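Okay, handing you the structure first.
The other protein chains are all here in position, but one chain of the complex has been omitted.
Let's turn to subunit A:
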């Protein structure tokens, strides 16, 4: 594995990346072996189901599924803010600083007792960086496409973005449309229904988010992680999991709370 890294320096593509994921798995596996057997019998390993039962959040021995997610959208719609909010829980207001090129973050989330590693690429929205970001579309498993509900142009550009995605990304990529800055009151320029309609037209999941208030931020990433997990584990049975339904369900669950963004009808 280490050799693979040292000699495979030609180019970092999907393959090498997957190897990276495997390494974690190996190392973790080794770690597991050195811990004393829970039963006290040497070399006895309880069945997987039993082990899964005793899993807790801080155990490191669960397997990682690694997925690439890209944040896309016009400059200034709040891609970095959304990511920072998800990653650290903080929102820095008035601190606008355009992303230069592509930023890279790893985030591990739990989906049904499995740890899913999201490798999140935060891209610069400016046109001049397109040629660089296109190179990364190809390997992406999921795309979060953002617009700013206070900026009509950013919404109008969504169609162009979807065109680019169609051109450069894989066909089965998971796409989620997010209307960010949903906390904006009077400044809102795009109604939620417009976003919904567009999402329905392109058959992609949709919700409104706010990096400022935190509305739906975790949900957006978790829904992606969940969808990717089910796809990866081969349970890509159409009825089994559906992002749109999941979001719908989650949003309705919280109906008791005052919701700025009522559930989407899919």
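One rule holds for everything that comes next: a residue touches a chain if its C-beta (ideal position, glycine included) is under 8 Å from a C-beta of that chain, and two chains touch if they have at least 3 such contacts; residues count from 1.
Assume contacts and distances are computed from a predicted model.
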UniProt protein name of the chain not shown, from "Ribosomal RNA-processing protein 42", "Vacuolar fusion protein MON1 homolog", "Origin recognition complex subunit 2" or "S1 motif domain-containing protein": "Vacuolar fusion protein MON1 homolog"
Residue, one of A:122, A:183, A:208 or A:227, that touches the chain absent here: A:122
Residue among A:70, A:84 or A:243 touching the omitted chain: A:84
Residues in subunit A touching the chain absent from view: 5-7, 9-13, 16-17, 20, 75, 80, 84, 95, 97-105, 122, 124, 126-132, 134-135, 164
